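Note that one protein chain is taken out, while the other chains of the complex remain in position.
Then we have subunit A:
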């Protein structure tokens, strides 16, 4: 390892500095490599002690850069921070970097710091909001002022943009990102084998006409689901990754469920309206194909009245909401004297 390190350092301009304190620094690097090997994804877990050991105490320029992810376990359940997801992506970048360099690159290490256990490090870096990723370059003296912060734009495309950030700032190539496949090869093989085994069985049942597929009720509920899914704009929410609701900017205690302005919608809003659409259709089905067979005339009338009221309310609600949302006021084109 020391060989590598020396060949590298000869090329770099930090030759003199290294020569003077080379022994100590190579020890640090060796420690880091061990830590890196111990961690599953190659992200080194840092705490107050190790931060001072690897970052504050060694003299600059240090022979390595550090990319640090600031984590807080107690915020993991806040979906808007996306900490878990970003953390996972960060690990992917780290492991890709390490694999692409055969675990022998000593110029860049990946680390993470947890808020609860290393609060003083958080202060040292001046971190007061999450998610936060910081690159500490070899020459950074003050951890707070000399290190580079990865901004929102670099999170946007997850691992790929983080890798670009690293490439841009450290001039080190990360190389292709290796994402773990959704299914391992073993699982894939098993599934294929199972499918092949089932095939004749399924075919036989199809010919015999006794599968679930022959039950129109299944198809019917499937059809209603597709309908609900489409008209509620669920596809829009998936593609745009819309949240279910927003918090009102002026009043944090208030939640905004409906977004004014066409072409955009919030999650809950779409489902609510999709539900209203579907309810009218389902009530109709109930009335025309179930209620008919009820013997009791009063029950029938009451149910009928209920259906009518609910349907009327739903239709009215949707029309009102639509007018409010899109801001269109619809009017007929009859002679103006009629108005």
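In the analysis below, contacts are C-beta pairs under 8 Å (C-beta built on N, C-alpha and C of every residue); 3 or more make two chains touch, one makes a residue touch a chain; residues count from 1.
One rule holds for everything that comes next: contacts and distances are computed from a predicted model.
K.L.:
Out of "Calcineurin B homologous protein 3", "60S ribosomal protein L27", "dolichyl-diphosphooligosaccharide--protein glycotransferase" or "AP-1 complex subunit gamma", flag the one the UniProt entry gives for the chain missing from this complex.
P.N.:
Options "Calcineurin B homologous protein 3", "60S ribosomal protein L27", "dolichyl-diphosphooligosaccharide--protein glycotransferase" or "AP-1 complex subunit gamma" narrow down to "dolichyl-diphosphooligosaccharide--protein glycotransferase" for the missing chain.
K.L.:
Touching the hidden chain in the complete assembly: which of A:75, A:115, A:224 or A:245 does that?
P.N.:
Going through A:75, A:115, A:224 or A:245 one by one, A:224 is the residue touching the chain not shown.
K.L.:
For subunit A, enumerate the residues touching the unshown chain of the complex.
P.N.:
Answer for subunit A: residues 151-154, 156, 161, 164, 199-200, 203-204, 206-207, 209, 211, 213-214, 216, 219-220, 223-224, 226-227, 229-236, 238-240, 262-265, 269-270, 273-274, 277-278, 280-285, 287-289, 291-292, 297, 300-301, 304, 307-308, 311-312, 314-315, 318, 322, 325-326, 328, 330-333 touch the chain left out.
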